[in-house]
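Everything below concerns the one structure shown next.
All protein chains of the complex are present and in place, except for one that has been dropped.
== subunit A ==
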């Protein structure tokens, strides 16, 4: 398991030229590095936007594959044969029933709960990261994960024939552990929270010649989230929404949706428009919401304590950038309790037929809170990002959703049960033995 294979992909002219520090502007070659040597700021991929403006059109995108790779010129890979497992182009659902319940006129759900292959937005970033990992010659890939990323890295590594070793906190939901192990990677369950996993991985990152998708490959990996911006713009008929609401863990997804919109404006694919960005955190891990609320431009780390494990990052890498975007777009960052998160999961399921995980429950609960506080106008076209699937975090809703009505295989048993179901309210019949 070493970094040994030579790049084998065919290559055309890449649209990216290197890496640049987001803080001090120092420039670097497009290698497996993620922080500036001078100031430790994050490195970002530099693109040739003039070339993109000349060569990319709405038609060229629409004639591409039905996956994130229709936006390949905006992604930091050089190959013409990226790892394409059908990731992306998930439904943008007009959520009329949820909109009515909340009092909004135009509400859309970007549903990455059904992203491929592992049912979360992470398939986007991993498809990009592993394609780039292959180009850089890595034969083993790795990650520090709260669960979804481990699922995705392990699955797509299997497809690509890469060795895989993932690091997770040892207390993750059963579905997320099983949904990683099935692909046969080495799984390190670290006795600690995600921030401790992350620190360990940062120390390990350069010791075994592995490509850590969210550490030494992070500049490439994080770009994959821009496709959540591109797809919404395209699916809205090449227009931007008025307001987006997205979950905040590290803050990376949030900043990259913003970047995606800005890039489409820059190259003339959509008209310029002010889009408000609002972020969602769980109260038990809300360092970004706290900084926003208190008007700070730094993040004070916290120790997470919430059921929303997938977004429980107490020391968020892109937190300051997320705060900055929410402020400058006139958006908000809010947090909600675990109870509100469960209610959010149920509300989305009962109104729209989408079963999301705790991060999605957080986002829906924050959407509701913002609408009730008058912080989303009823006539704003609002897009909510649902980033993960509820079947992976069943523990979170267990005990809050009732039980089946167990009956005998007889007509009168059914009739009695139905009558009870119709006459007793839901909370009561949960406890009645029919």
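Here is the rule we go by: a contact is a pair of C-beta atoms (placed from the backbone, for glycine too) under 8 Å apart; a residue touches a chain by one contact, two chains touch by 3 or more; residues count from 1.
As a convention for this text, contacts and distances are computed from a predicted model.
Trainee: Considering the UniProt annotation of the chain absent from this complex, which name among "Formate hydrogenlyase", "Phosphate transport system permease protein", "MoaD/ThiS family protein" or "B(O/a)3-type cytochrome-c oxidase subunit 1" applies?
Mentor: Matching "Formate hydrogenlyase", "Phosphate transport system permease protein", "MoaD/ThiS family protein" or "B(O/a)3-type cytochrome-c oxidase subunit 1" to the record, the invisible chain is "MoaD/ThiS family protein".
Trainee: Check the options A:184, A:301 or A:353 and report the residue that touches the missing chain.
Mentor: Result: among the candidates, A:301 touches the missing chain.
Trainee: From the list A:218, A:309, A:368 or A:392, pick the residue that touches the absent chain.
Mentor: Within the whole complex, the residue contacting the unshown chain is A:218.
Trainee: Which one touches the absent chain: A:19, A:35, A:164 or A:384?
Mentor: A:35
Trainee: One chain is left out of this view; which of A:23, A:84, A:239 or A:324 touches it in the full complex?
Mentor: A:23
Trainee: If you put the missing chain back, which residues of subunit A would it touch?
Mentor: Touch set of subunit A with respect to the missing chain: 23, 33-42, 144, 194-196, 198-199, 201-203, 205-207, 214-215, 218, 222, 249-253, 298, 300-301, 303, 313, 315-318, 320.
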